[in-house]
Each structure stands twice: as structure tokens, then as C-alpha cells.
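Heads up: the structure comes next, in C-alpha cells.
Yeah, one chain of the complex is gone here, protein chain that is, but the others are all in their spots.
The block that comes next holds chain A.
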Amino acid sequence: MKSNRHGLQAGKLLGIGGHYVALGAISLLMLVPFLWMLSTSLKEPAKIFVFPPEFIPSSIRLENYTEVLANTPFHLFYWNSLYIAILVTVGTVLFASIAGYAFARIPFRGRNIVFLVLLSTMMIPHEVTSIPMFLFMRMLGLINTHVPLIVLPIFGAGGIFGVFVMRQFFLGIPKELEEAAMIDGCSRWRIYWSIMLPLAKPAIATLTIFTFLTSWNEFYDPLIFINDREMMTLPLALSLFTDEVGTAWHHLMSASVMATLPLLIVFFFAQKQFIEGVSMTGLKD
């Protein structure tokens, strides 16, 4: 009996050990690309071809970074990506929360039909509407500007998804709060702006992260609408680096590190919110 229990415990320990080994292996597989990217970004160009491969570079070359910054308008790519993502996020949160509040709390005529129609259009593949949108933007002279990259996501599937998320959240807030404010003579706008919006902070945080990341990583729209280098966002610029510099992997990797690192740092400080925010992607399509 006693030895049996020991056997059980040993088996359990072994099981836990196996657990860690399996998890360690897959985690390593996920991290190798990042580590190899970082390692290459610090190497002398000649060392990239060295065999056996050096994981920790024997000499560190920071010029890989300064050269990218000097030879490409990298700061512009960065700035374009950043300000577009910020505007898209602010716009989405603002318009989605206003509409979400109305759909949740204002009993206006046609509310349910409009909401259902909005929701059902989320499944339209972006590729379908992007063709006429390209011609429309060309007609307006907005090709090679950031206007389509900002406006389309706010009022596209991402924005509609935001309406859905905000509506769900507002539906969960007790009605009594609003009713009290209404008795005091508060206007709907005041109720939305000073009561409901501050209460919706968790939903807004999630939507913010989701929208920001989607915009920051967006590739298809910039590819279609942007031609000039100075107007490009990071993903588009990076994708063209491969053609332009051919096998200058040390530059490509340092550019990739610069494009990835800031977000990773933010992620480590707000993991829980990030995971919640991004998990919404799984529910969007």
C-alpha cells in the first residue's frame, strides 16, 4: 500500500516533468524566431554565414540599427504606423461606444433591424469591398494618402465589431443609474458621456488594445492604397525591404526588432488586458 502510494507520487512527478518538457519545447519553438532575429540584428554581416551558427554574436554591431535609421525613412514608417493606429483606435472607440450605447439603451424606431443589418455585414470579406473602394479613393484623389487607412477600419468590420462589444457591455450596466440621472434632468449625451463611458473602462481597454494591434499590424490596405515610401506603415515597408535589400538579413532583422520590441515591452506590462483584447479577434470573424 505504502510503496504503491510512492509509485503514484513518482508517476505524478514524472507527469509534471513531462508537462514542463512539452511546454518548454513548444515555448522554445515560439521564441527561437525572436531570439534569432535579435541575434542576427547584432551580428557583423560576414558572421551571418558562419558555420556552425553563432547564437550569441561574438562581436556586437549596433551599426546594423543606425544604418537602417540612416538609410531608410524608418522614423516615418514608425510615425505613420503609430499615428494611424492612434486615430483609428480613438475613432473606433468613440463612434462604436456612441452607437453601442444607443443600441443598448435608447429605444428608437428600427433599432433591432439596423443592429442586425450592421452585424451581418461583418462577414463580408474585405477583399470584396476593397476593389470598389480603391476606385472610389482614386476618384477622390486619396490614393497614397492615409485617409483610407484611417477611415475604412473605423467604419468597417472592426468598427461594427466595436459597436457589438460596447452594446454588450452597456446592456450589463444596471438601468437604475441612468434612470436616476434622467430624473435629475440629464440629457442622453450627458448620461452617455459622464456616466456610461466612465463605467465602460474595461470594455474600452479591451477594444483599444484589439483595435490598436489590428491597425498596427494591418497589411492589405496599406499595400493597396500606398505607393510612396514616405507614406508607408511599418509592415508594408518591412515587406518591401526583402525585395530591396535582397539578402541583407542583418538590416532586415534590426528593422524587425525595432518594429516589434516596443509592443512586446508594453505587452509584458499588460499581459492580461492584451490577451483579453486579442482573444476578441477569435470572436470577430
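The rule is simple: a residue touches a chain if its C-beta (ideal position, glycine included) is under 8 Å from a C-beta of that chain, and two chains touch if they have at least 3 such contacts; residues count from 1.
The criterion applied here is as follows: contacts and distances are computed from a predicted model.
Visitor: Just go with whichever of "ThiS family protein", "Ferredoxin--NADP reductase", "Dihydroorotate dehydrogenase" or "Sugar ABC transporter permease" UniProt uses as the name of the absent chain.
Guide: For the chain missing from the view, the UniProt record says "Sugar ABC transporter permease".
Visitor: Per the definition of touch given earlier, which of A:V68, A:V165 or A:L234 contacts the omitted chain?
Guide: Hidden-chain contact among the options goes to A:L234.
Visitor: In the full complex, which residues of chain A touch the absent chain?
Guide: Where chain A meets the chain not shown: residues 16, 19-20, 22-24, 26-27, 29-34, 36-37, 40, 48-49, 51-53, 95-96, 98-99, 101-103, 106-109, 111, 114, 117-118, 121, 123-125, 127-136, 151-152, 154-156, 159-160, 163, 175, 179, 182-183, 188-189, 192, 213, 216-217, 219-220, 223-224, 234-236, 238-239, 241-242, 247, 249, 252-253, 256, 259-260, 263-264, 267-268, 271, 274-275, 278-279, 281-283, 285.
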